[in-house]
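Complex shown without one protein chain; remaining protein chains in place.
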Amino acid sequence: MIKDVNKIVLAYSGGLDTSVILKWLQQEYNCEVVTFTADLGQKEEIEPARAKATSAGVKEIFIEDLREEFVRDYVFPMFRANAIYEGEYLLGTSIARPLIAKRLVEIAHQTGSNTISHGATGKGNDQVRFELGAYAINPDIKVIAPWREWDLLSREKLLKFAESNNIPVEMKHKQGGSPYSMDANLLHISYEGRHLEDPKSAPEESMWRWTSSPQDAPDEAEEITIGYDMGDPVSLDGKMLPPHEILEKLNELGGKHGIGRLDLVENRYVGMKARGCYETPGGSILLKAHRAIESLTLDREVAHLKDELMPRYASIIYNGYWWSPERLAMQALIDHTQLNVKGWVKLSFYKGNITVLGRDSDTSLFDPEIATFEDDDGAFDHKDAAGFIKLNALRLRIANKRNNS
Amino acid sequence: MIKDVNKIVLAYSGGLDTSVILKWLQQEYNCEVVTFTADLGQKEEIEPARAKATSAGVKEIFIEDLREEFVRDYVFPMFRANAIYEGEYLLGTSIARPLIAKRLVEIAHQTGSNTISHGATGKGNDQVRFELGAYAINPDIKVIAPWREWDLLSREKLLKFAESNNIPVEMKHKQGGSPYSMDANLLHISYEGRHLEDPKSAPEESMWRWTSSPQDAPDEAEEITIGYDMGDPVSLDGKMLPPHEILEKLNELGGKHGIGRLDLVENRYVGMKARGCYETPGGSILLKAHRAIESLTLDREVAHLKDELMPRYASIIYNGYWWSPERLAMQALIDHTQLNVKGWVKLSFYKGNITVLGRDSDTSLFDPEIATFEDDDGAFDHKDAAGFIKLNALRLRIANKRNNS
Amino acid sequence: MIKDVNKIVLAYSGGLDTSVILKWLQQEYNCEVVTFTADLGQKEEIEPARAKATSAGVKEIFIEDLREEFVRDYVFPMFRANAIYEGEYLLGTSIARPLIAKRLVEIAHQTGSNTISHGATGKGNDQVRFELGAYAINPDIKVIAPWREWDLLSREKLLKFAESNNIPVEMKHKQGGSPYSMDANLLHISYEGRHLEDPKSAPEESMWRWTSSPQDAPDEAEEITIGYDMGDPVSLDGKMLPPHEILEKLNELGGKHGIGRLDLVENRYVGMKARGCYETPGGSILLKAHRAIESLTLDREVAHLKDELMPRYASIIYNGYWWSPERLAMQALIDHTQLNVKGWVKLSFYKGNITVLGRDSDTSLFDPEIATFEDDDGAFDHKDAAGFIKLNALRLRIANKRNNS
Partner (left out) sequence: MIKDVNKIVLAYSGGLDTSVILKWLQQEYNCEVVTFTADLGQKEEIEPARAKATSAGVKEIFIEDLREEFVRDYVFPMFRANAIYEGEYLLGTSIARPLIAKRLVEIAHQTGSNTISHGATGKGNDQVRFELGAYAINPDIKVIAPWREWDLLSREKLLKFAESNNIPVEMKHKQGGSPYSMDANLLHISYEGRHLEDPKSAPEESMWRWTSSPQDAPDEAEEITIGYDMGDPVSLDGKMLPPHEILEKLNELGGKHGIGRLDLVENRYVGMKARGCYETPGGSILLKAHRAIESLTLDREVAHLKDELMPRYASIIYNGYWWSPERLAMQALIDHTQLNVKGWVKLSFYKGNITVLGRDSDTSLFDPEIATFEDDDGAFDHKDAAGFIKLNALRLRIANKRNNS
């Protein structure tokens, strides 16, 4: 039990788990609960949460469309870094948590609450992300994580609690519940747990919700041109669009063409390996496109520096340190490198494949006169290479003489 | 002109360029030239080089099948690191050069030559790789790089020299030559130059030699299981195979299924950006498979350490420092991490897609009892997470108080 | 309360705190306690611990001289990395904990105990180091950390417990206790807490125990020559000595000459900043000497790679991950670099100063013919530098043109 709780702001989806939590908080803590429900692009109606919260006696209900803020201030800054966790994961869940944490704390301030609560389990990364985010923004906030406190750890107990408290339970839950734990936002949908717990086996095809399989995707390729400015995508086929609409459109296109499925085993911050499946259609496209526009416009050493820092930056986000000073310091470096990252990338999508068809930029560092295999009229003096090699070889030659003497 | 050359070992393919170089060396340096031709899996006959060299008056001719050594001692150690240059390039050309450099120097020693020569141009990375490799192994070796010395810089002059020296010129060269500069070995085939010099445009479909397009690939997926031991692939579908046969088989499979095409702009060590296209079917599969088996068997912090070091390791190879002490030191770390990287990965190939269908290992660190979303009988105490989060948040909370005070 | 404890191995110094813990464990857990007391060079008699333990009813008493093992297998490997935490701290406490953890677990195995215990507080790094070490070696070991469990958190309660349990209390404790919390081993002595808690103020001169102040140190400098082999010191003034004798001798010399005092604020792994003072006379000398011998014998890029990895390696040790796979992997790299680190370094000590007077090595990479400012007879061709600079400048020149176009 957390002490001296006066009012609680709960991250509330309206689903079974957070409905049980809502009731449990009201009972256990005997105080008002404020609900906060956000549209981050999870493709579920959020308005139904209002009626459910109202009927549970909630007086202060926050329902917000955060899609643009999410993509502009969280997803796009992260993509400037080409962030990938452990070589594959595009951090779709990780990047949404800091925004929710921030809003929870802000709503707590606004409603005079000293406590927030969330439905993340005690074994996962999300509890860490919510709570590190909240503490970083308000060090005195109190946090209730029911899954670490209560005794409703089995599904049977949870359902029993729901029934005895008149919480509506959908048929699927009575029939054993979803075979996966899912999370979705504009960047991705994730699947974990239950039917996926054995990494020896592939998931059922029926699991995937956002993307066609490559097999079922259209037989015709489709092309699009993404415009970039300051490292962020700003237009599709020449039409300027706000950040979330760009990502929505690319999700739709990528999903149609079977792009962005991932099945992996990852290392959680809390110490164990876990298996997850992800669909990140738009994000997979943006990673490829951003690398392509950077390949023209970034200096070599800057690009390499970014690549060397990237795994750490990705871990920082994965582990929940979005609001940390080290993330902000790295972001300062990353954003500084993006000033000239502009131009366009033309891509083709076909049955799971993303192919770069071309890229160009007014700020390109590609110099055809220097790069040509043909005669370059002396723009590059071949003889310089001899000296370059000689001096770079010097330490190797000296070492060889030492080692063989 | 390099001074005091007594005899020259030339990396000789038997093609037009190195045939011209052979003749030019004989004329300019007025000494014996030894030819060295290696089968690295470039899928071209190497024996014809013998007749050509003989007819050019060469007395010492070395023709060697290095495929197994190449894959075992160069490709596989590199893949233990998941090495990728600039986020995309699998280093297919880079990794072959150190082996050629080593053999050139060894043959020089064996034949009493004090000089080696190669056909790499003065603008590219390969001259650096050949020469750094050679100097690292024999600091007193002399190197002749004709492209940095001679005046045959235009194709016309080259052809004219060939004709006036009775060097047979194939029809394609007379008709303008290949539209691309190509290099191939068991790991990849690369295309650069000429028709590819404009990064705005995609290459012609006819360029690609090793892979079907995803469009033309079979409509049926195909599966294979790769066995791993100590970080290296050792078997396909349960059959133990030598390294080069594994890569050959995966090239064949990947090529058939449209896997491993790449079109990118990269940063050369000699200072300019260049556009290259690559086909790396087997290598693309091995990268995916190796990450999958590591995902089960590598400790988290070791995996992250490897990921952070990888870009530097890849640059070291790209830049030609295979034989450097820093590569050897990093390899010691990498190899140390691979002792328990064993097990199997099952993959499916379909129209350009590589999908992991499952992975397992006797040395797996995936612990289903800990990872489960279900009740775990206390294997993991949820309450530990509270303390974990609290201490990790402490510095953030203190900083917030400082910043807001 | 830890459950199902059958017998406990306690890290026992014989001092007040661990004597209270011994009694408390016997009472609370109602089981046998085994004591383990190690000589790590803390300059205190360890034999008195035997009588104290016996009189407390302990039947299995382990008293061990681990000085040589400590220096050879812990201190020296760490010094191969030039490890410094946060720019200043030489990790004297951190490096001793893994050895104690290992012995605790081994003795538990030997005595049929399933539990270990230590006297580290709940706010410090040492609890983490002991316990991570123990868990890494025996994942099923149980750990009792009395300072996190009991209610004897104030000194008054502790003294009262001691008195009511007939534990002898020295006069100094009755008079308010030591003004500092101290820890010592062959590498250093540390001071923390109480009189040191205000980082605005310098410690009293009387605090320092191992070193003269520079002011009181001799007016005459003293010289010594340290011999190195494979990265480790092996001799003093030409006399081969075992590791711990080398460190003892250097502690004596350094202490006499006022070397190795440190007063700093450091970041603990558990989240807060803390102020510590340290005396590391021999270690300070060894750091300087090791860098000097490496400066001759290490390749540039290897040296730079080590320098870039060092802060992480130091954090790993500071945080208690000595027995982790990431430390072992890094050690593989570090040890690989030390094969040629041999030769001698001559040093002078004077009132806090360590001055390198000379260094030489049979495996030196310093090449006087190349390095000379005088005419070098062509060993180095000045003109190579022009090409070297030109190619290294190429990307900067292209970028400038882009930025200004």
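Observations
Read from first to last, the chains carry the letters A, B and C; within each, the first residue is number 1.
By our rule, a residue touches a chain if its C-beta (ideal position, glycine included) is under 8 Å from a C-beta of that chain, and two chains touch if they have at least 3 such contacts.
Keep in mind that what you see is a predicted model, and the values were worked out from it rather than measured.
Contact with the chain that does not appear here is found for just one residue of B:I95, B:A108, B:I334 or B:A386, B:A386. Seen from chain C, the chain kept out of the figure touches residues 82, 86-88, 121-123, 127-128, 131-132, 135-139, 145, 147-148, 153-154, 181, 192-194, 197-202, 214-215, 221, 258, 261, 263-267, 270, 272-275, 291-292, 295-296, 300, 303-304, 307-308, 311-312, 315, 321, 323-325, 350-353, 355-360, 365-368, 370-376, 380, 382-383, 385-386, 388-389, 392-393, 396-401. Seen across the whole complex, the unshown chain contacts chain A at 267, 270-272, 299, 301-302, 305, 312, 321, 324-326, 328-330, 332-333, 335-337, 391-395, 398.
By the touch definition given at the top, chain B reaches the unshown chain through residues 299-301, 340, 363-365, 367, 370, 380-381, 383-388, 390-392, 394-395, 398-399, 401-403.
Heads up, the rule we're going with is that only the chains that are shown with their structure count from here on.
Mean C-alpha position of chain A lies 32 Å from that of chain B.
Inter-chain centre distance (chain A to chain C, centres taken as mean C-alpha positions): 40 Å. With centres set at the average Cα position, the gap from chain B to chain C is 43 Å.
Chain A has residues 300, 365, 367, 370, 380, 383, 385-386, 388, 392, 398-399 in contact with two or more other chains.
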